[in-house]
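Note that one protein chain of the assembly has been removed; the remaining protein chains are unaltered in position.
Chain nomenclature is as follows: A, B and C, assigned in order of appearance, with residue numbering initiated at 1 for each chain independently.
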Amino acid sequence: MLSFIRKRSVASLISLVGLLVLVFFLSRLTGDPAALFLPVEASAEMKQQFRELHGLNDPLMVQFGRYVGDVVTGDLGESLRKARPALGVVTEAFVWTLWLAVITMSLVTAAAIVVGSLAAFRSGGFFDRLSSIISLVGASVPDFWLAIVAIVVFSVNLAWLPTSGTGSILHWILPIAVLFVRPFGIIVQVVRGSMIGALSSAYVKTARAKGVKAGPIIFIHALRNAMLPVITVIGDQAASLLNGAVVVETIFGFPGVGKLMIDSILQRDFNVVLAAILVTALAIFLMNLLIDLAYALLDPRIRH
Amino acid sequence: MKKMLMTALILGSALAPAYAGSGPIKIVLPEEADLLEPCMATRSNIGRIIMENVSETLTELDVRGKKGVMPRLAEKWEQTQDGSWRFHLRQGVKFSNGTTFDAKDVKHSFDRVMSDKNACESRRYFGGMKISANVVDPNTIDFKADPAQPILPLLMSLVTIVPEETPLAFIREPIGTGPYALKNWTPGQQIVLAARSDYWGAKPQVTEATYLFRSDPSVRAAMVKAGEADLSPSISQLDATDPKTDFSYLDSETVYLRLDHNIQPLNDVRVRRALNLAIDRQAFIGTLVPDGAVLATALVPPTTQGWNPNVKVFPYDPAGAKKLLAEAKAAGVKVDTPITLIARTANFPNVTEIMEAVQSQLQEVGFKVDLKFVEVAEHESYYSKPFKEGRGPIIVAAMHDNSKGDPSFTMFFKYASQGTQSGFSDPKVDDLIKRASAAVGDERAKLWSQLIAYLHDDVVADGLLFHMVGFSRVSPRIDFKPTIATNSMLQLSEIGIK
Amino acid sequence: MAEHLLEVRNLSVEFHTAAGVVHAVRNISYHLDRGETLAILGESGSGKSVSSAAIMNLIDMPPGRISAGQILLDGKDLLTMPPQARREANGRRIAMIFQDPLSHLNPVYTVGWQIREAMTTHGMPAEQARSEAVRLLTRVGIPDPEGAMGKYPHEFSGGQRQRVMIAMALALRPDLLIADEPTTALDVTVQAEVLALLKELQRETGMGVLIITHDLGVVAEIADRVVVMEKGELVETGTVRDVYKNPKHPYTKKLIGAAPGKGEMHIAQLSGEPLLSVRDIRKRYGSFDALKGVSFDLRAGETMAIVGESGSGKSTLARVLLRLDEPDAGTAHWKGRDLFQLSPSELYKLRRDLQMVFQDPTQSLNPRMTVFQLVSEAWAIHPDILPKRQWRERVAELLVQVGLSAEHMSRYPHQFSGGQRQRIAIARALALEPQLIVCDEAVSALDVSVQAQVIALLDKLRRDMGISFIFIAHDLPVVRDFADYVMVMQKGEVVELGTVREIFETPREAYTKALLAASLDPDPDVQAEHRAARLKRA
Partner (left out) sequence: MSVSTSDTTITHEPPFPVRMARMLWADKFALCAVIFLLIIIVLALVGPSWLGELATKQNLRGRNLAPFDWSREWVWWMGADALGRPLLARIIVATQNTIMVAAGAVILSSVTGTLLGLVAGFSSPRVGQVIMRLADVIMSFPSLLIAVIVLYLLGSSILNLVAVLSITRIPVYLRTTRAEVLEIRERMFVQAARVMGASQNRILFRHILPVVFPTLTTLATLDFAYVMLAESALSFLGIGIQPPAITWGLMISQGRQYLTNAWWLSFWPGLAIIMTTLSLNLLSNWLRIALDPVQRWRLEMKGRKNG
């Protein structure tokens, strides 16, 4: 197991370094941060001086060398816009995103497993058809549309929930509900498919021959076997939440890393972009590791 | 004497509703302040929070009346023989860290703005001049400018005063002399300002202000409606449906089409005039542009010194436009060359619809126009010099903001040969700008008027469109009227609580 | 008349399928008493498993439907019982073991957990269930039963897994045990052990055993009475001895006639140059020695049978010879050239000479290709064999040659029965006009009667076309009528190599003798002798 983790870590490190190098150079091709930081009326000297101040005038390779040197010592540089260490800015935002993703994915997983399993148990039945239509529609509604409708309905018209922001538990409900829809639609389908396979398997026959009740047959015998492909998809969906809950974060004024990343990209705040990518990529790597551990936990055949 | 009157007026206006309550309020803004650096307060997302709330300036422009430049931390000022300005400072003023305000703080603040150890944006207003500050005594300071600056007192309304101890590098906890001090800042979530008990002026009614940030305009409107915020200075025209809470105000933003006179066919004045005649400006008002917006004849709003009431908006005259184009064509101008119309996504409300409409109106009279939307960085590369070599004819749709009351903050950048966003070079324009900048009083206003008329009628420098209107949603529990400066400054002391 | 433990009366079950309604079983009746073993004998498609599935309530409805009949357990009809009572009967009163224990055990739970569950489901306290599970594992002969409790199914051998299944089934001492092809996937020696265990346990508990099988040998070994089924109908019933000695129904006669190992043995002619000369092949997988030095010669037109149990290395040998795996050492000269030294282009040419027929035609035929595509692919790969316009004609010829007809060309593999599929696989091999065909367990997945037909087909091909065969099997009787030489393998080594007569009549090695003794004879009398001999040895 340890050697597996080591191997994975090395592989991911290579990917991560490749990613950072790529982002470093590509992002610097997309224009001059000075022009964005300073107003359009700022003089050429001011812009020049701004670039000087932030070392943007040096040749790209020099900048890169300096960046690598700093990163090695654990310094990810300072945000151009915020005059704060980039890593601090990112971790602060990341905590929010992480919670949002963790809570949403837990709810999605639980709900999708129940709905998908029941749909599979009576596949072709009314509940199955209903759940598949709902999940399909859910997966094809634009999230910003849903977010605004939710605010209009639940916050303005019904005044049940706060419109946006953070603070109380109530503030989390709408963003989570909006983020919930798409992964739920996708995972329900995967659970259903996988469960249909598991429920028609030979060991389920054995369990029935033993006289095991329907509940344990679905949720103990079949589910654990059906979870393997499901976990992969859960991982993919969680990764996309960690990376890109941008729209929902923007609309609900949620101070997460997705919004931070898009803002930094648009403002060409390179250090923050790089730090954000580093942090999210690390998080995704850790999550993939967890998923592999979950595989091993669920299926003894994978354990060695 | 004059200043005494003014002080009284300010005090009076603040004290008038003596029966009124006091308490905290919440304000929701579109864009978070990424910094709270006083020398960046001229940037609207920062200035709205700290300008005159936390960090004060020596002078202040009256945006509610027509009183021009008024005292704030300077009680009075005068121009001396050699053209430099002497400011007499207010006494008994304390910074929120407890130190006393004096001339050394003013000098440090100014030097800090001009330093090359940081990227203070206020510096841009002092481009092309050399200014030195000399402390005369703790309550008096001289500013010597070369060339002489007739509008130096106005410029001083842009320099925020920080204590002498402030480092040159950007800071995150602003210290100022204003009625409020920073109480709490949770990045990404909120900024809280609390009223100071030891403020030198009148005690404002708002005891604490919490700033929240939401980029979606309908969410901002919904928040005031749902009682989660008391004030949203800018909401969308579409959401401004309730006359009891929603107020429109002429903001300082002017939308225009910057023409690049260097490239065919836009180098021909007939073509530029045809372009202006082809746009049905009036049809936009009340549809894509809110009622209350004003058709522009200059790049500065009508409240600006030297704005010329005699310049008339181009009429909508498609036939005339076609005729002019035909003439130009006959004279060998390649009027068929496709022109690229560059606009910035989300630059102002309805930008896509307005640009699509402009495009279709121009096509109507025979222009070939390709519309291209770009994000901010790319827009900037089209808008500002150096322009790309080998470019085709380009129109840049842009928005300009001048709430400062004087055209000098506009004219040089947009029209002088050396101006960074100037699309042409005209010696007469250069000369007028130079002379107007150096002039004072009525002479100054006259020269600006002359320039505005010349640009509009003779050069046909650009396609001026609208002075825009903004919408605020104000909770019924507070008393607030937005002004032309609301985009860049939001003085909490002007807000009353019912 | 006393009530039977189990009585099936006039049972009819139908399935709604593509072909409309299929009558899986039609009006069948049989009964079983305590302490008795009843075998249901039939080939695939005979419906032999359907009645047991009905007893266990394992038929999915829809598409299945029980259209008529009763299933009486101690006189009470299971079919009209409330679902709750029906479920409780499962495991407590009736238990079942299946053909393939690997897939029938849940792969993600320990065997201890699964055995305990059989008891806790029916209300036994967890602690008691645990000690009971250990006792059961000890009883069925699992080494280190305490440790085995925490192991997962994949950590056991096939025979051990079936023992685990038996332990699980017998946890609550059911009155009736249904065993559906319990030994089909096992090695012959293991099969004998498992059947013996079942018999012992039956003696201990006095349960009734209903065994479902296609193998006359299993019937002879274990059953008291037998019912014979064909196409959903019960064609014959009686004591095992009566049915074997005096079969009345033609289908029973055919089945008994098809049992292998009764024909004339070949007499090998020791002459001519070897076509294939294998010397000292070795192959390791990690730390496992699959082949520890195997050598033999094969001449044109000869058939070499390789017999061995799982892990003997016989399939590895086939894969190595066909260059599906690379050997670690050794040579194999084909017409004088070492197979293992061929360049890719030489190998490509050689593929025409050397072909293979795999064990399971369901797996070895691409399910998305028609018969025509499957057979003609050979010529798409080797275009110089046949011009494209003759493909259709030649496919038709080949199909006829292997006993199918030309109109089968446009169908897909799943539309054929197992035996027909293997014929298609053989036709595909023949398309390349090979000189040697390696048959890897090519008949072991087939029904007895079909087995006989396929072997007859191979025999005919050898006679008509002079093709050599390497015929791999785990069962000795199968190769008796077909092989010239037999090579017995165990754990990667050749145990004994000789002519078919030598191996069957005068085996030298103990392992060969054990294999011969373990293989089941369809004749109950012969089988009784074997059993007695085995007991004496033990």
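The working rule: a contact is a pair of C-beta atoms (placed from the backbone, for glycine too) under 8 Å apart; a residue touches a chain by one contact, two chains touch by 3 or more.
Everything numeric in this text was worked out from a predicted model, so none of it was measured.
Engineer: Taking the complete complex into account, tell me which visible chains touch the one left out.
Structural biologist: When the full complex is considered, the omitted chain touches A, B, C.
Engineer: For the full complex, which residue in A:Glu52, A:Asp75 or A:Asp143 touches the chain that was left out?
Structural biologist: A:Asp143
Engineer: Of the residues C:Gln420, C:Gln453 or C:Gln490, I need the one that contacts the missing chain.
Structural biologist: C:Gln420
Engineer: Which of these touches the unseen chain: B:Phe373, B:Trp448 or B:Phe466?
Structural biologist: Hidden-chain contact among the options goes to B:Phe373.
Engineer: One chain isn't shown here. Among C:Ile28, C:Val294 or C:Met356, which residue touches it?
Structural biologist: Of all options in C:Ile28, C:Val294 or C:Met356, contact with the hidden chain holds for C:Met356.
Engineer: Just checking the interface: what residues of chain A touch the absent partner chain?
Structural biologist: 11-12, 14-16, 18-19, 22-23, 26-27, 29-31, 133, 136-137, 139-145, 148-149, 152, 186, 236, 239, 243-244, 246-247, 250, 261-262, 265-266, 273, 276-277, 280-281, 284-285
Engineer: Provide the residue numbers of chain B that touch the chain removed from this figure.
Structural biologist: 217-218, 236, 238-239, 241, 283-284, 287-288, 345-346, 350, 352-353, 355-357, 359-360, 371-375, 377-378
Engineer: If the hidden chain were put back, which residues of chain C would touch it?
Structural biologist: These residues of chain C touch the chain that is not shown: 15, 17-20, 22, 24, 44-45, 47-50, 180-181, 322, 324, 347-348, 351-352, 354-356, 358, 360, 363-368, 377-378, 380-382, 408, 410-412, 414-417, 420, 425, 428, 432.
FYI, only the chains that are shown with their structure count from here on.
Engineer: Building nodes from the protein chains and edges from chain pairs that touch, which of line, ring, star, complete or other describes the result?
Structural biologist: Shape = line; chains linked end to end, path left open.
Engineer: If you average the CA atoms of chain B and of chain C, how many Å lie between those two points?
Structural biologist: Spacing between the chain centres: roughly 88 Å.
Engineer: Centre to centre, by mean C-alpha position, how many angstrom separate chain A and chain B?
Structural biologist: 39
Engineer: Mind pulling up the chain A residues that touch chain B in the complex?
Structural biologist: 30-32, 35-44, 46, 49-50, 52-53, 79, 81-84, 89, 92-93, 96, 148, 151-152, 155-156, 159, 162-166, 250-253, 255, 260, 266, 268
Engineer: Under the stated contact criterion, what part of chain C meets chain A in this complex?
Structural biologist: 56-58, 87-92, 95-96, 98, 100, 103-110, 117-118, 121-122, 152, 154, 165, 168
Engineer: Contact residues on chain A for chain C in the complex?
Structural biologist: Where chain A meets chain C, its residues are 201-203, 205-213, 216, 221, 224-225, 298-301.
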